[in-house]
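Only one protein chain is missing from this complex, and each of the others stays in its spot.
The chains carry the letters A and B, assigned in the order they are written, with residues numbered from 1 in each.
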Amino acid sequence: MPDSMIPQDARDVTLGEYLAARGVSRRAFLKFACSLASLMALPPSVGTAMAEAMAKARRPSVLWFPFQECTGCTESITRSHTPTIEAMIFDMISLDYHETLMAAAGHQSEAAREQAMKENAGKYLLLIDGSVATGLEGAYSCIGGQTNLSWLTEAAKGAAAIVAVGTCASYGGIPKANPNPTGARAVSDIIKDKPIVNIPGCPPIPVVLTGVLAHFLTFGTLPELDPLGRPKAFFGETIHDRCYRRPFYDQGRFAKTFDDEGARNGWCLYELGCKGPVTYNSCATVKWNGGTSFPIQSGHGCLGCSEPDFWDKGSFYRPLSVGQWGNAATLGGAAAVGVALGAAAAYAARRRQDKIAKGD
Amino acid sequence: MDLLTFARGPGLFWAVTIFVIGVLWKLVGVVLLRAKPDLSVARKPSAWTGLRLILTRTWPRREFLQSTAYTEVLGYTFHIGFFVALAFYLPHILFFEDVFRGLIGVNFQGVFGVSWPYFSGGVIYFSGAVAFAALIALLIHRIASPVKRLISNFDDYFSWLVTIAPLATGMLAFSHVGAPYQTLIAVHLLSVELLLVWFPFGKLMHTFTVFLSRGTQGMQFERKGATL
Partner (left out) sequence: MSPADVNTEHPLELEAPRFSVKKPAVRHDKQGEVPDAERVKRAMQNFVKDFGRTAAIYMESCVHCGNCAEACHYYVTTGNPKYTPIWKIEPFKQAYKREYGPFAWFYRTLNLKSAVSVERLEEWQELIYDSCTVCGRCSLICPMGIDIASLVTLARHGMSKAGLVPHELWAVAERGEKEGSPLGATPKVFKERIEWLVDDYEVEIPLDKAQAEVMCAMSSIEIMKYPESIVATAKIMKHVGADWTFRLDGYEATNFGLLSGNAEWQREMSMKLINAAIACGAKTLILPECGHAYGALRWMGANVYGKPLPFRVLHIAEFLAEHVKSGRLKLNKIGKSVTFHDPCQISRRGGAIEAPREVLTALGVELREMEPGKGLNWCCGGGGGVVTIHRADPLRYRVFQLKMNQIDETGAELPVTSCSNCRQTFDDGQAHFKWDKTMNSLLEMVADNLEEEAA
């Protein structure tokens, strides 16, 4: 729910009071906190601690800057047909700037942003989605006449931490795909002196963002990250490791087309280009749309959308084991070169023999 | 560029290219050397039947079997295990079919009517493990046997290494052991690329020269009626 719909004094309400006012029982909230904790592979006792901390938490100021993005991340995270607790928590953070959701526009929205930055200096959470355009000194992507690049460097100074939401912000995403005309870069390419969490995915799974926020609210720190800056709790395993079709991979049962017997039997989609083995995300366990399904379950291979440069790794339908060996022309050329070199070597050898025979 | 993208991209491209150039350079460079015709009167009407040596020399003669059994059995165990793991594992087959299709323009199934058969991962792993064990046993023999120790050189040991590496890294990748899968699979691909790059320059070329040398002896001996 947009921030302006909440009465001014509601900003001083704790999360626990807020949820109670919405009819969420303490028991339900506790259950939610425990399930969140277990999802993040934290011990059960932490669930209770999390519930207590979150209940007492004041709403942190959050600024959400959209850069070169498609708004899919926002769509994913805010999509809910029934109000979920994630959605409510999301509402409960003091979302002081979000262009899509906020009612204000133009100069008023920019004034709100500057005020929030000043008032919460050093304490606000900066959420970025979309990549940062750096071409033409950033002119490819501007808001209110200012480049995203300058917004980012400005806002990062006062941020407690930065959350890069979606693959674009985490690694550059689709705008960065070859030939990268706008000079798109990841947030972590620009900002080097602040803690950054990457939550990749195109789009990311909603509960991942919630989990990171909950962790932050509870512990005041960001969760443990992998070498690519992703929370290990959600990005520690590959799709392949948790895929329900894995037994078929092991047995050697593969679908060959999207409509053959294998596909209809729900066999492994490796041959159809699934990048599950090299993609780290929680799609196979948490799934999408409240646990309804995920791409593989719906019959399409994983695109690897939470990995850097996933758009530039060849066709989505080219299996993982099929590398770029060249083509008939390059191999033909190589063959011609080989034959020529062999003939030259044989010629040189024959000449040598003749020279020796003459010298005798 | 991360390791896996390199291994699936320029690494593979250059490895395959160098492989093709090198193999042809070696083969053409040998086949175009001077060959004097044999002017003696042949005992047999046609020397071409001597090409059967290519098949018959596949297994030692009865008289030699006992003394060469160890090397022959282990050698074949390795070759067959390696071949099964290479040629009947779907991820590998997809690559070969892609090359086939890229070079000929038609699907494998389109040409042969049947799709390329494959075994489950477990069978392949077993086959690879057997090949691996055979290679270890062969290395031990190479070091322990006075004959082999004397005649072995860098080529023998390095070729052994680049052959066992894909087996070892393949098994590691398959079992997801030791590093993130991306790294394991990238290392496996790189080990294959190393094998391809080394191939034309060492004894791995016997893959092709075996036909030339057995064929040559077969034809030369057959025309004399000599023992094959």
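Some notes on this structure:
Heads up, the rule we're going with is that contacts are C-beta pairs under 8 Å (C-beta built on N, C-alpha and C of every residue); 3 or more make two chains touch, one makes a residue touch a chain.
Computed from a prediction, not measured in an experiment: that's the story for all the values here.
Although one chain is not drawn, the whole complex shows that of A:223, A:295 or A:342 it is A:342 that touches it. The chain not shown here is touched by just one of B:49, B:71, B:120 or B:183, and that residue is B:71.
Touching the omitted chain from chain A are residues 341-342, 345-346, 349, 352-353, 356-357, 359-360. Although one chain is not shown, part of chain B still touches it, namely residues 25-26, 28-36, 38-41, 43, 53-54, 57-58, 60-61, 63-64, 67-68, 71-72, 75, 145-153, 155-156, 201, 203, 205-206, 209-210, 212-218, 220-221, 224-228.
To be clear about the criterion, only the chains that are shown with their structure count from here on.
Work out the mean CA point of chain A and of chain B, and you get 43 Å between them.
Contact residues on chain B toward chain A in their complex (touch as defined above): 2, 4-5, 7-13, 16-17, 20-34, 90-92, 94-95, 98-99, 102-103, 105, 115, 118-123, 176, 181-182, 185, 189.
The touching residues of chain A, counted against chain B in their complex, run 238, 240-241, 249-252, 254, 256, 270-271, 277-278, 308-309, 312-314, 318-328, 330-331, 334-335, 337-339, 341-343, 345-347, 349-350, 353.
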